[in-house]
Each structure stands twice: as structure tokens, then as C-alpha cells.
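Here is the structure we will look at.
Of the protein chains in this complex, one is absent; all others appear in place.
A, B and C label the chains in the order they appear, each numbered from 1.
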Amino acid sequence: MSRRLLLAVFLVCLVAAAPACRKQPAPAPDALVSAYDVEPDWNDPQKVVALNYRQAQGKRLFYTNCVWCHADATPAGPSNRSNVTPTPPLINDGNVLNGESEEYLRNVISLGGSAVGKSAMMPPYGRTLRPEEIQSLIAYMRAIAQPLYQQSARPGKPYTGR
Amino acid sequence: MPTGAADRALESLRATRVWKSVFRRGPALTNRTRSLAVFGNLFLHFLPVKVREKSLRVRATYYLGSITFLLFVVLSVTGVLLMFYYHPAVPQAYRDLKDLRFVVSNGVFLRNLHRLAAHLMVVTVFWHMFHVFYRGGYKPPHEFNWVVGVVLLLLTLFLSYTGYLLPWDQLAFWAITVGTNIISAMPVIGGRVRYLALGGNQVGENALLRFYVLHCVVLPLVAVLLIAVHFWRVQKDGGLTVKEEDGGK
Amino acid sequence: MAENKKIETGFSSDVLKDPKRIVFVTKKTSAKVTGDAGRQVMTFPHLVLREAIAFQILVIAIVLVSLLWDAPLEQLANPLLTPNPAKAPWYFLGLQELLHYFPPFVAGILIPTLVVIALVGIPYFNINIHGGPLWAKRRTSQLRMVLIVLSLLMIFLAIFLAWTVFVPSAAIAFLLLYSYSVPASQTGWRGFLRSRTVSWWVMTWFIAVAITLTLVGTFFRGPGWEWEWPWVSHGG
Partner (left out) sequence: MGKISRRLRLAFAVSSVIFVAVLAISPVKDLRREWKYYKNGYERFARNRPDKRLLSDFHPGLDQIWIPEMNVVDRCTTCHQGITQPSLADSSVPQPFRAHPPIHHSATDWGCVVCHRGQGPATEVAEAHETTLAWEQPLLPNRLIQGSCGTCHRADLAETPKLTRGRQLLAKLNCVGCHRLQDVDRPAMLAPDLTNIGTKVSRAWIYKWLKEPRTVTDSNGTVTVNGYETGDEPRMPQIHLKEEELRALSGYLSSLRSHPVAPYRFDPRAIALEKAPDLTAQGEVRFRQMFCSTCHSLAVTRAGETKLIGGDIGPELTKVGSKVNRDWLVSWLRNPQEYLPHSTMPRYEWSDQDLFKVAAYITTKLVDSDLLNGVPNLGEATPDEITSGRNLFLAKGCASCHIVGGAAPQKDFGPDLTALGGKNVSQLEFGQSKIPRTLIAYIQTKLTDPVSVNPAARMPQYHWSPDDLEAVTIALISMAGTPSASGMERLKIPRASPEFHPAGAFGEVYERYQCSACHKFNGYGGDLAPDLSYEGSRAQRAWLVDFLKNPQTLRPMLVLRMPQFNVTDKEAAILADYMTMTLQSPLANTAGEGHMRFTPQLAAMGKQLYEVKYQCQACHTIGGAGGYVGPNLSNAGNWLTATWVQAWLKNPQALVPGTIEPRRSFTADEIQALTAYLMTLRPSGKKASAGASQGGTR
């Protein structure tokens, strides 16, 4: 009698406590949905690269300051790239730029080509752009690099507990 | 049922001076001490010392009166707790409701209890009334208690209605606006009565304050008073109406 | 109240002259303080214990429901943003439904006031003192009376196109007329209907209408107070 009673009490409590253990499902976010901005892949316009805030800032700065020599098409039409010898690398050229360290790229941009033993045609931007803007530029170039830039750390995942 | 240790513990508890100072009588084992237990207690003495066995059957009352009263008790307790977190101001009232939901421990639970009990009380009050009617419980000598009951019904509706505005959300605002608009249909004095109820021409901060004071102070006090009368009169009018068919099996 | 009773109450108006007080307690004037009505038991513990159980079951029920169902909280009140439809609390939706058919004064003031007056007045108008069934005596004249009242009510409702009132009224009217035809020997629910009193019928009609109106107002009314099935969500 009392065993059945206890069992019943236990079951009722179990049922009542059930809503307390609701699960929080975390749907995998689509990179393009949560992106701050996008940029079509330079080599394949059908593909779109998702950019986060920092990379998008880099994109903006790139299209203002750098596009003239580091791309084959500019907002104004033709590019100055072919006029410059040695020819500057395309900004998405992963074969050239993926191998360069972050620090090296920071130095080239802020101190100019001559500071790292490259062509002096690359002017220094250290007094024009703030350090975080240069950081954004690097983030942007990493984002659109072809072949893809392999990050050393693992990519971010939504938090899923332990 | 367990005996022995628990009973002994109870015995020794009853033997303490503190217990004796609180409960002056011994264990309620004889009819005398049981009677004492009822009329020696402020709360129980609203009840008669003896009741008819038939009126205790569930089908006789469904305990609707008791349940309504108990809901009132639940509402008072949860209501007082809710008052700790609530400011009758615009738009602070709404923010308090948000805090209740998102910050206060068990805040949602507290509010759910209060709201559910309030709705339930309206239901049980009506049900209680209909039940009493069908059983002829209004018949002499219960006439006056029936009238007290009708007033309590109206009080319950007013309590629920005034409480409805307090969250200050769209639901509350428009329900009260629609409800009070009906008042203006009253000939001649309608507009003025509405102005009096709302403290203005529109449901606003004044209305919120008025409804708050009514909900938390005036109406509960009147309700407590009338509930006491109601209980008292049940006893004085000769107990619950008992019908022949209540005999049951 | 017993104005037409041929009973001499021994109640003297001159107490000095005649100090005796005799009261004839007839069935009609009975206060129903029946001395018998079964055994009595001590309130403590019999009633108190039962009330305690009732209280615990009640709290268990509302606590469980409170855990599963959250009280609604909508957006901050905005006088400029009228929801369509704006609904009163559910217990007033019956009135709001009436407002849809009748002028505001009738639906909002007159009817509720009459209902309250009627409720207060119930014990003072000898209602159901006899406890006699409607169809017990003078069946034909009763039926004539009932038919007149019913047709007046139905015509009134039909004029105002108050069909959500009309339908439950018609249902109760049907039952009422049906109970007339039930033979006296019938038992079960038919017999139950047959033995109902006038007051029972009136109250049942009132409850049926009130419940129907409240349900309709709560669940079946959409924007513009148009009929709407609760499972069909309206756009926007």
C-alpha cells in the first residue's frame, strides 16, 4: 500500500518537474545569415564570401585605398595595377599572401614596401590608417583569399556546453 | 500509519511550555476539547462547532465555498509577495513585470499562481452561486447571506478587473478601456462615473494608481469583512442547507 | 411575505398586554431550520481536515498548471495602437457580445443591473419556496403562459439578430417544451426535466446564455467582432 503510494508520489513529482528540464536547441547559424556583409568571390562570382564586422571594415578600406593597385577592376573602371612594376599582388592571391605572417603584413601596410625590402611603390599607411584599421584590412584579405587561408585556430562554433 | 516514535515526539512537543502557551487545550480527543479547538481559535470560530455529516459529502457542496475562500487566501499571499516588486507607475509597472519574469527568483511562478488563482476564483464564485441556487440555499433564513454572497461575487469581479490593469501591457490597457467605455453608456452620469473611476478621460497613470489602491487595499479589506460575515451567517443561519437526496449511499 | 395566507399568527403587537409569543411555523413560512437532517459531527477535525485536503489539492493543481502555463504579458500599453478586436477580461466578454447586438445602454447598463437586482431579489420573492415542478398543476394554462413568454423572447432576440443569444435560448426552450410531453411516470433525465421548477428553468436559461456568450466572445470573435473559428488564424 505505502509502496504504491510512494511510487505514485514520485511519478507525480517527476511529471511536474519535467518542464524544468527543457532543452535549448541551438540551430547551426548560416554564415551568410549572420554575416555583417558579403563579398562575391573574386574568381567565382557565383560564390559569396560572408564577412564579419571587422572584415567588412577591411573591405571598405580596401575599396577606398588599396583597390587601385591590388585589383584588376576598380570602382572607377580601369586599374593602375598594370602600370606598376613590379606588379603588385592581387589582394585575394592566397598563393602569395597566405604564407605571409600577420606581423609581416602589418609591417608592409603601415611602413611601406621599402621597410620590408620590397618595392617602395607600396606607400606606408601607418599615419593614414589606425592600427585596428590595418588589422581589419588583413582580416579582409584573409577572408577572401584563394586558395583559402587556413586559420591556425579552429573555427568558431556556437556554444554547446561542455 | 506510523505510530510510536512520531506519536511520542508529538506527545513531548505538546508537553512543552511553549506549546501549551499557544494551544491552551490538550489534544482534541474529546468533544469538549474539539469544541474548544473551534471556538477557541479566532479563525475557526467562524465555523460552527458541529456540522451535519451530510453536508460534508463532496456532492453536497463540492467544497466550492471553501475553495473560493482558499483561493482568496492564495491570492492574498501571492499578491502581497508581488507587491514587493511592483510600482503603480507608467511605464515602471510594465518594467517591473519584465523584471519579475527575467530577474526575480520564482517571479514568473508567483505571477502565474496569482493570475491563475484569480481567474479560477471568478469561476468558482459563479459556480458556487449557481450551485447554491440549485440547492435552494438562498431560501429563508439564508436570504441575507445570499445577498452578501451576491455582493462578494461583484467584489470578486471588481478585484479581478482592477488587477487586470496592473501589468500595464496592451492586453490590460485595452481590456480596461473597453470595459470602462461601457460605463459611459450610463445615462446622464455615465461620463462622470467613468472619469471618477479612471481619474481622467483616458486610461492613464491616474487610473493605474486608482486601480492599484482598489485592488490592493480597498476591495480586499471589504472582501475580508464580507467573507467573515458570510461565514458567520452560515453558522448563525443554521448551517448549510441539506437536502434529502444528499443521504446518498 | 405570506400575504394571502389564512393563518392567524399568534404574534401579538402588544407585548405588554399579551407577553406570549407563539409562532406558527408552516411549511410555507418555514425557515427550514430542521432539527433532524441527519447526524452531526464535530467540525474539528472532520470539517477542518477535509478543508485542509481540499486546500492542498487546490494548491497542487494551480501550482502544476502555473508551472506549465505562463501568464500572458503583451507589449507595453500603447494608447495609439488599438488591437483589433480589443477584448475585455473574459468574464465581461458575454456583455461585450451583447453590446454587439443591443445598444450600449441596454447591453452595458440595463441588463447587468437587472441581473444583479434579480440575483439580490431572489430570496425575497418567494421564488421556489414551494419547490413545485412547473408542469405539476394547471398544465394547459402553464403551457399557454410559457408559450407566450417564449415567443415574445424569441421575437425580441430575432429582431436584434442576436443569434448567439437565440441559439442557447432556443435549446433551453426546446428542452422546456419537451419536458411538457414527458409522462409523469418517466424516470432518468426525462423525469428529472419534468420535475423541474420555473426558477430552475429560468436560471438554467440564464447560465446557458451566459456561458455561450462568454465562450463565443472569448474564442469565436476576430477583428471587427466578426465570427472567426479559433483554429483559423487571421492574417496580420
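FYI, contacts are C-beta pairs under 8 Å (C-beta built on N, C-alpha and C of every residue); 3 or more make two chains touch, one makes a residue touch a chain.
Since this is a predicted model, take the numbers as computed values, not measurements.
A.B. asks: Where does the absent chain make contact, in terms of the chains shown?
C.D. replies: A, B, C
A.B. asks: Out of C:64, C:115, C:143 or C:170, which is the one that touches the chain we can't see?
C.D. replies: C:64
A.B. asks: For subunit C, which residues lie in contact with the unshown chain of the complex?
C.D. replies: 39, 41-42, 45-46, 49-50, 52-53, 56-57, 59-60, 63-64, 66-67, 72-75, 81, 83, 235-236
A.B. asks: Over the whole complex, note the residues of subunit A touching the chain we left out.
C.D. replies: 5, 8-9, 12-13, 16-17, 19-21, 24, 33-38, 52-54, 57, 60, 64-65, 68-69, 76-78, 80, 83-84, 114, 119-125, 127-128, 132, 151, 153-162
A.B. asks: Provide the residue numbers of subunit B that touch the chain removed from this figure.
C.D. replies: These residues touch the chain not displayed: 1, 31, 34, 95, 98-99, 102-103, 105-106, 109, 169.
Note that in this section only the chains that are shown with their structure count from here on.
A.B. asks: Looking at mean CA positions, which chain is nearest the middle of everything shown?
C.D. replies: B
A.B. asks: List the centre-to-centre spacing of subunit B and subunit C in whole Å, with centres computed as mean CA coordinates.
C.D. replies: Going by mean C-alpha positions, subunit B sits 21 Å from subunit C.
A.B. asks: When the centre of a chain is set as the mean of its C-alpha atoms, what distance in Å lies between subunit A and subunit C?
C.D. replies: 71
A.B. asks: Between subunit A and subunit B, tell me the centre distance in angstrom, where each centre is the average of that chain's C-alpha atoms.
C.D. replies: 62
A.B. asks: Listing for subunit B: what residues touch at least two other chains?
C.D. replies: none
A.B. asks: On subunit A, where are the residues touching two or more other chains?
C.D. replies: Residue numbers touching two or more other chains: none in subunit A.
A.B. asks: For subunit C, which residues are in contact with subunit B within the complex?
C.D. replies: 29-34, 37-48, 50-51, 54-55, 58-59, 62-63, 65-67, 69-79, 81-83, 86-92, 95-96, 99, 103-105, 108-109, 116, 119-120, 122-124, 128-129, 131, 199-200, 203, 207
A.B. asks: Residues of subunit B touching subunit C in their complex?
C.D. replies: Touching subunit C: residues 28, 31, 34-35, 37-38, 44, 47-54, 56, 63, 66-67, 70-71, 74, 90-91, 94, 97-98, 101, 108-109, 111-117, 119-120, 122, 129-130, 133-134, 136, 138-143, 146-147, 150, 153-154, 157, 160-161, 164, 167-175, 177-179, 182-187, 190, 202-203, 238, 241-242, 247 of subunit B.
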